[in-house]
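For this depiction, one protein chain was excluded, whereas all remaining protein chains were kept in their positions.
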Amino acid sequence: MVNQTYSLETDKDTLVNMYREMLLARRIDERMWLLNRSGNIPFVVSCQGQEVMQIAASFALNKEHDYILPYYRDVGIVLHFGMTTREIFLQAYAKAEDPNSGGRQMPGHFGQKKNKLVTGSSPVTTQVPHATGFALAAKMENKPSVAFVTMGEGSTNQGDFHEGINFAAVHKLPVIFMVENNKYAISVPYAKQVACENISDRAIGYGIKGIKVDGNDAFAVYGAVKEAHNRALNGEGPTLIEAVSYRLTPHSSDDDDSSYRSKDEVTSEKAKDGIEKFKNYLVDKGFLKDEDMEKLEAELKKEINDATEYAENAPYADASTLTNYVYGHKEEN
Amino acid sequence: MVNQTYSLETDKDTLVNMYREMLLARRIDERMWLLNRSGNIPFVVSCQGQEVMQIAASFALNKEHDYILPYYRDVGIVLHFGMTTREIFLQAYAKAEDPNSGGRQMPGHFGQKKNKLVTGSSPVTTQVPHATGFALAAKMENKPSVAFVTMGEGSTNQGDFHEGINFAAVHKLPVIFMVENNKYAISVPYAKQVACENISDRAIGYGIKGIKVDGNDAFAVYGAVKEAHNRALNGEGPTLIEAVSYRLTPHSSDDDDSSYRSKDEVTSEKAKDGIEKFKNYLVDKGFLKDEDMEKLEAELKKEINDATEYAENAPYADASTLTNYVYGHKEEN
Amino acid sequence: MAVLTYIQAVNQALHEEMEQNNKVFVLGEDVGPKGGVFLATEGLYDKFGESRVIDTPLAESAIAGVGIGAAMYGMRPVAEMQFADFIMPAVNQIISEAARIRYRSNNDWTCPITIRAPYGGGIHGALYHSQSIEAIFANQPGLKVVMPSNPYDVKGLLKSAIRDEDPVLFLEHKRAYRLLKEEVPEEDYTVPIGKADIKRTGDDVTVITYGLCVHFAKQAAEKLEEEGISTEIVDLRTVYPLDQETIIQAASKTGKVLLVTEDNKEGSIIGEVSAIISENCLFDLDAPVRRLAGPEVPAMPYAPPLEKEFMMNPDKIENAIRELAEF
Partner (left out) sequence: MAVLTYIQAVNQALHEEMEQNNKVFVLGEDVGPKGGVFLATEGLYDKFGESRVIDTPLAESAIAGVGIGAAMYGMRPVAEMQFADFIMPAVNQIISEAARIRYRSNNDWTCPITIRAPYGGGIHGALYHSQSIEAIFANQPGLKVVMPSNPYDVKGLLKSAIRDEDPVLFLEHKRAYRLLKEEVPEEDYTVPIGKADIKRTGDDVTVITYGLCVHFAKQAAEKLEEEGISTEIVDLRTVYPLDQETIIQAASKTGKVLLVTEDNKEGSIIGEVSAIISENCLFDLDAPVRRLAGPEVPAMPYAPPLEKEFMMNPDKIENAIRELAEF
C-alpha cells in the first residue's frame, strides 16, 4: 500500500461505513433470493462472497471524477457510487422507474449516468475496451478521471480482455482493470479456464503493473486499488488487479451448483467470508459494538423492506413505450 | 537447446540444405518484386528478412506428421513442407493450377492439404485457434502430430491470439505458436503495438513456456522450435516462441515505407540479415565454397526462371468455374 | 416411439451421433459435468468422458475457431454457443473462416462443423438472451443455417448437420425446448437440410415461417379452420440457403402469403422470402405479400409487458391470416 492519501486503518467512520455498505449489499442479495424463491422476481445473479472487494475497491476511487464500468455481480459497487437500495429493487423487479434500463434489461445490468455508472450488457467483457475508451477520452480532455472496470476471472479469456488492456497499456491510460476471481465461470472451475497460476500475471504480457490480492481482505484490496488509482493519475498507465474470493451462491437463480461442486467445498469457503472477517476486525478495534450491530441490521432491514415494497408496487413500463429510444433525435441537417 | 535429437551444428548436409532453402525463398521473393514492378503480377507480400527463422523452424518440425498453419510471409516454410517453386509462382500469377486456391486468393494465402499446409485467409490471427483445433484433434486421435502456427507480432494483439493460446494451454495441447516479430505492423512500430518488452512474455499469462530468440540466428530458432516440439510430443503443452528480425521490404507492393521509417533504419537492419550470417558460418566451417555458391545461385535461378515461365504461360481458371465448390456434395439422407 | 421434448430430441441426436462416430465431439461452456445450461448435453460427459465432451474457457471465438481447426483435421465437432446472443464474438471465425474454407482452397480443405445455439424469446431473457440472430448469417454462401420447429425435425436435422460436409449453424428455439413435445422415433433417421416442409395444407392463405412461430401458426390455423379459413403452413426449416422451390409452389398455390418471424422486420430473412416470391409469383398473387414480425427495436426487453408486446403469438398470426383471407 503505497502513496495512500489517508490511513484506512485508523479512520473509524470510514471503516464503519465500509462495513455498512458490505452488509447492505449482502442483505439486499439475500432478500433477492427470498423474493426469487417465493416467486416474486424471476431472476437473481448474486454478489455474495464478493462484497468486500467491491466496497473496498470503491472506497479507493473518486466518486466525483471516476467512471465505473461494473459487471453483473457488482451490487456493492453500484451502491457505493450512488444507486439507492430502492433503485436496486426497482431493477430487480424490472419496473419503469428502474434507472438502469427502465426494466428493459435483466437484473444486474447496471448503468446510471448521473453517477458515472456506465451501462453494461450481458455478453461478458465488452466493457473492458469501453473502460479503455473512457480513459482515453479523459486523458484527451485532461480530466482527472480514472476508469474502473470489473469482470469475472472467466471473462479474462475473452478476446476483448486482451485487446482492451493492450490498447490501454500502449497509450498508458488511466484505467484500472479489476478481476473478481470467484473461482468459477458458472460450472467451469479455475483450472479449466486458465493454466496460469495468477490472472494478474497477464499484466506482464501487456507491460503493465499486476497485483493479486485476497479479495476477502478489505485492506489488501483497498491498498491495491489505491495504488492503481495513484498510478493512473500520475500518468503511469493501467493496472490489472486480481482479487480472489469465492462465489458463495449458485451462478444465478437458474443454476444448480450441486452438479459441479461439493457442499463441503462451499461450506469451507463460506468460513472465509470477508464480511465476517471485517466485522471481527471492527469489533476487535472497538469500532463496532453489539448494539451498533443490532441497530445497523434493523436499519438495513427497514431500508430493504421499504425498497422491496416500493418496487413491488411500482408500475411496469407501459407496452406502448416498447419502441422508444431506438434512435435519438432525427438528423436535422 | 535441450533434448535435441541430432546436433545441427555438425551435420553438413542439413546445414547446406537449410541454406539452400533460405536462399531459394529470398530469390523467389526478389523475383516477385521484379515481376511486380514490371507489371507482370499485381501484388507481392514479402518474406525478406524472415527466411532464416522460417527455414530453421521448419527443420525442427516433422514433415510427415505435423500440421503447418503459415501466414502470408511464410514462403520459406511452405517451400520446406513441399510446395514447389513452380507452385509458388502459380499462386503469384493466380493461375488455375495454383494448388493453394486455384487463383482465387491473393498471393501469400497458402494451403495445400497433401503437404499438411492448412488453408489461410486474410484476416490475421484466425489461424491461431485453428492450430489449437488441429492439436486437439491430434491429441484425441493419439497421433504424434504437432500443430505449428506463425503470425506477425502485430497479430498477437488480436483476441484470437489470446483465446487460441489460452485454450491450448488449459488442455496442454501439442502446438507451437511462433511469432515472427519483424518490428512493424504495416506502418505501426513495435512500441505502438504493445507496451511489453517481449511478446514471449505473454506466455506467462497462459501458464506456458515462452522463448525469445534472435530470428536471424538459425541455430537459436532451430533450438527453440526443437525444444517446443519435444515438449509438445511429451505432453507438456504449447510453447510460445518469439523470433525477432526485421521486415526488409515495404509491407507489400502496395506500401510506401518511406512515410513511416527512415532509410537509415532499414539499411542498418539489412546489415544484420541472417542469410548472410548463416552463409558466412558455412563458409567458415568449410561447408560451402565459392564454387558451390555459384552453382547454387545458377541452379536457383534456373528453377525460378522455369517456374516463372511456366506460371506466366499457364491459364487462368475459366470464368465458368466461379461458382464451383461453395458446398460439397448435397446432403443425401 | 417415445414422446420427447424439443431439447430431449437435441440430446438424443447428440448421444446417437457420438455413439456412431467417434470423430464426433462436443465443446462449449458448461457442456461437461453440468450438461449445458439447458441440459442439451446431459449425460454425454458421463458416457463419453472429458476428452469428447469439452468444457471450454469462456471464449466464443475460440470455441468456433478450435472447432474449425478440428473440423479441417477431419473431426466432426459440435460446438455450443451458450446463447445465440453470444455468438457475436465468433462471427469472424464463422463467416471469414468456416463459410469460406472450401471455396478459398478450391475444394482442397473442408470444414464440417456444427455450431448449435439457443435463440429466441419468450423466456424472460431480455435483450441479450432472446435474440433472433439468423439474419446476420443468412447472406454467407458456404454456410447453412438450420432452424427446426419441432422435436422430430430437431433430431433428424441435427444428425444431418453433424454428417454434413459443410459448416452448419443450428439454431434451437429455447422457448420450444420444454414447451414442444411429440413422438420421436428411437431409431436413426435424418431430415434433409435445405428442404422446407409443408406442416399443414390449405387453400386460402399460405403462411411461411420457421422455428417457434410454426407452432404459433398451427394454433392460429386450427382456430381459423373453425371459421372456414384454410391455411397452408410452410416450415422453412433451413433458412439459408432457402428452398426456393417449395416457397414458390406454396405461395403460388393460394396467392395470399403471410410471412412470419419473431425477428424484427427490416432485414430479417422473411424479406428474402418475399423477394423470391416477388421474382417468381407476381402474377399468382391476389394480395400483397404480408410480413408479420417483431418491432424495430434492438432486442426484446425484460419487463413482462414489454416482452409480451414484442413476442410473436398465435393471436397476431390469426388476425393477419384473417385479414389476408378477407382481402
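The letters A, B and C name the chains in turn, as written, and every chain counts its residues from 1.
The rule we apply is simple: a contact is a pair of C-beta atoms (placed from the backbone, for glycine too) under 8 Å apart; a residue touches a chain by one contact, two chains touch by 3 or more.
Here the structure is a predicted model, which is why all the values come from computation and not from measurement.
S.K.: If you put the missing chain back into the full complex, which of the shown chains would it touch?
M.R.: Checking the complete complex, the chain left out touches A, B, C.
S.K.: Among C:212, C:269 or C:320, which one is in touch with the chain left out?
M.R.: C:269
S.K.: Among A:26, A:80 or A:109, which residue is in touch with the absent chain?
M.R.: A:109
S.K.: List the chain B residues touching the unshown chain?
M.R.: Contact residues on chain B toward the absent chain are 42-43, 94-96, 101-106, 109, 121-124, 154-155, 157-160, 185-188, 192-194, 254-255, 259-260, 316-319, 321-323, 326.
S.K.: Given the full complex, what residues of chain C touch the hidden partner chain?
M.R.: Within chain C, the residues touching the omitted chain are 61, 85, 88-89, 91-92, 95-96, 99-100, 103-104, 127-128, 135-136, 138-142, 240-242, 263-264, 266-272, 274-275, 277-280, 282, 285, 287-291, 296-299.
S.K.: Considering the entire assembly, which residues of chain A contact the chain that has been omitted?
M.R.: Touching the chain left out of view, chain A contributes residues 67, 98-102, 104-105, 109, 111-113, 118-119, 121, 123, 126, 128-141, 147, 159-160, 162-164, 166-167, 170-171, 324-333.
The definition used in the following text is that only the chains that are shown with their structure count from here on.
S.K.: By mean C-alpha coordinates, which chain is most distant from chain C?
M.R.: In terms of C-alpha centroids, the chain at the greatest distance from chain C is B.
S.K.: Centroid of chain B to centroid of chain C, CA atoms only: how many Å?
M.R.: 41
S.K.: Using the average of all C-alpha atoms in each chain as its centre, how far is it in Å between chain A and chain B?
M.R.: Distance between chain centres, rounded to whole Å: 45 Å.
S.K.: With centres defined as the mean C-alpha position, give me the chain A-chain C separation in Å.
M.R.: Computed value for the inter-centroid distance: 36 Å.
S.K.: Touching at least two other chains at once: which residues of chain A meet that condition?
M.R.: 157-160, 192-194, in rising order.
S.K.: Touching at least two other chains at once: which residues of chain C meet that condition?
M.R.: 56-57, 59, 61-62, 89 - these are the residues of chain C that touch more than one other chain.
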